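Written below as structure tokens is the structure these notes are about.
Note that one protein chain is taken out, while the other chains of the complex remain in position.
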Amino acid sequence: MISQTFKEAVSAVWSMVVGLKVTGRNFLQPQITVHYPRQVVTNLDTYRGHIELVAKDEDPFKAKCILCGQCENNCPSGCITIESVTRETPAPPAPEPAPGEEAKPAPKPKKVKELTQFMLDYNLCSLCGLCVQHCPVDSLRFSTDVYLAGFSRGEFEFELLEMLQKRGKK
Amino acid sequence: MSHCEANALTGDTYTRRFDTGPAGDTLIVNMGPQHPSTHGVLRVIVELDGEYILRAEPVLGYVHRMHEKMGEVKSFTQYLPNMGRVDYLHALAWNWAYVGAVEKLGGVEVPERAQYLRVISTELNRISSHLVWWGAYLLDLGAFTPIMYAFDDREIILDLLQIITGSRLTYCYFRFGGVVADVTPAFVSGLTEFLARFKSRLPMYTDLVTNNVILRKRCEEIGVIDVDMARRYGATGPVLRGSGVAYDTRRAEPYGIYDRFDYEIPTFPEGDAMARYMVRMREMEESVKIIEQALAQMPEGEYLSAKAPKPAWKPGVGEAYFAVEGARGKIGAYVVSDGAKNPYRVKLRAPSYCNLSLFAELAQGVILADAVSIMGSLDLVIPEIDR
Partner (left out) sequence: MPDMNTLLAGIPAELTRLVLALIGLMAFIGLNGLALVWVERKVAGHVQRRPGPYEVGPFGLIQPIVDAVKLVGKQLATPAGADKFLFWLAPLLSFLPIFLLFIPIPFSENLVGLNTNLGVLLILAFAGLNVLALCLAGWGQNNKWGLLGAGRAVAQSVAYEIPLLLAVLAVSFQTGSLSLAEITAKQGAWPWQWNIVVQPLAFFLYFICAVAETNRAPFDLPEAESELTAGFHTEYSGMGFGLFFLAEYANMIVVCSVATVLFLGGWQGPVEPGWWWFLIKMYALLVVIIWFRWTYPRVRFDQLLNLNWKWLLPLSMVNLLATAFAVKLFA
């Protein structure tokens, strides 16, 4: 009985020594933290930050967006607002009717919807990715922009088209 | 001090309604909502006689965000990101519960590969959830270092999950009919590396904490829940398995492809805090086993069904209940649809809610420090309780 108690006491003390050994070993091992800002993490390419527009292959200033409104409608937080104008492109001149044929009716002027503003209120965004997933022309993608900080909510209301054009200039 | 005028407590409704005992010389304190061991925003009104707790009454609702109501005003698809925020530690299990319920309702097929991806990501998430619990529990018990070691491992899991889900905590990865992204070779190689590393780390956890005599004395025979009590309160998960009942939703009501894997349901019959501790430690090992098997069996194929519902999809009239095993217990999602774009009603069963209700009975008559230990061993996530 008594020897049992003492045995338990010894093993208890030993368990404490083992604990010290573990922390002691860790004390001698190299650090694992990343010392921001001198070092930065390296896995940002998989990070899904706020969304951004994807430019057309032929024109870095124009988004692929076809203004279908899927992203705007599906956003759970309602943080996307799209503005567009409808422009009429001048009709191409009617081709000269070949002799002997009836003159074709002049082609109608084409109506083209053009994206003028793509507002993202990043304050509301929950980064679910539904807009990116449902974009039919892959005009949206995630940025890897993680270093965001600001003093007011207004700084996180992004105009994505403007950002696209800024990127295009670079 | 207020214990002098015992039955005339001032304060909010909960305080005023709190019945003090007949003694009149007791101390009534609010543990929380800013108390360090209530993990955020749980409040427990405690009546103390010296260090002994005469009565404890949890007060909920400090992070109530109307998740269930939000389900009624959003379309089925739009409700997805909410699931990552109910329980921030095991977000993917909640993903699965809701997605599973809607798939059942609308009869959506899930491709084979997506099933495996779901298992791998959910089990990884389970390990990370248990790691946070482990660290936080030890923090409750006054040890500061274990949480840092736990976060060391968890950080790798977060990096891995970031590759496939893009986020680090509030995942929104599952979709009706699959998942949103496929794994990359970097993920697979990182995962195999992590599993090997994690297995070698577990003995260190045992040495540092599990075998430590102070921890054992703080956990053993503390907060004993017998089977009957666990059943009475509807406890699930490690709390129930710590009372010796081998009930695991993955085994009891197999969902997804969990019937294909060989794993154990760890149970410990003691029913004390140590048993719950051991269940979670063993569960991490079992999760590793499941991930290894899933990784080996995973077929090629599509990760999101080609016939996956479009965003404006309506599942038709009906109702469905789908339960999954979360890190804290049985997570249930009950979705009713009246054929409209939005669910008619979404009911979420949060395991922590039932597990917390055990606390009032468990805390009766124990010393204050034990109440902290008991609360930690229940592994409560307060946002999940409040929803």
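Every chain is named by a letter (A and B) in the order it is written, and numbering of its residues begins at 1.
Heads up, the rule we're going with is that a contact is a pair of C-beta atoms (placed from the backbone, for glycine too) under 8 Å apart; a residue touches a chain by one contact, two chains touch by 3 or more.
Computed from a predicted structure; not experimentally measured.
Shown as candidates are B:L139, B:L161, B:L348 or B:V381; the residue that touches the absent chain is B:L139.
Listed residues A:T23, A:T81 or A:Q117: the one in touch with the omitted chain is A:T23. Contact with the chain not shown here comes from a single listed residue; of B:E112, B:D152 or B:E253, that residue is B:D152.
Per the touch definition above, the residue from B:L208, B:V239 or B:M274 contacting the chain not shown is B:L208. Chain B meets the missing chain through residues 1, 27, 29, 35-37, 48, 50-51, 138-145, 148-149, 152, 208-209, 212, 214-215, 217-218, 367-370, 372.
Although one chain is not drawn, its touching partners on chain A can still be listed: residues 9, 16, 19-20, 22-24, 26-27, 29-33, 35.
Keep this in mind: only the chains that are shown with their structure count from here on.
Distance between chain A and chain B, defined via averaged C-alpha coordinates, is recorded as 29 Å. Chain contact summary for the complex, chain A toward chain B: residues 11-13, 15-16, 18-19, 21-23, 26, 32, 43, 46-48, 70, 73-77, 126-130, 133-134, 142.
Residue ranges on chain B touching chain A, taken from their complex, read 74-75, 77-82, 84-85, 145, 149, 152, 159, 162-163, 165-167, 170, 172, 175, 180, 204, 207-209, 211-214, 310-312.
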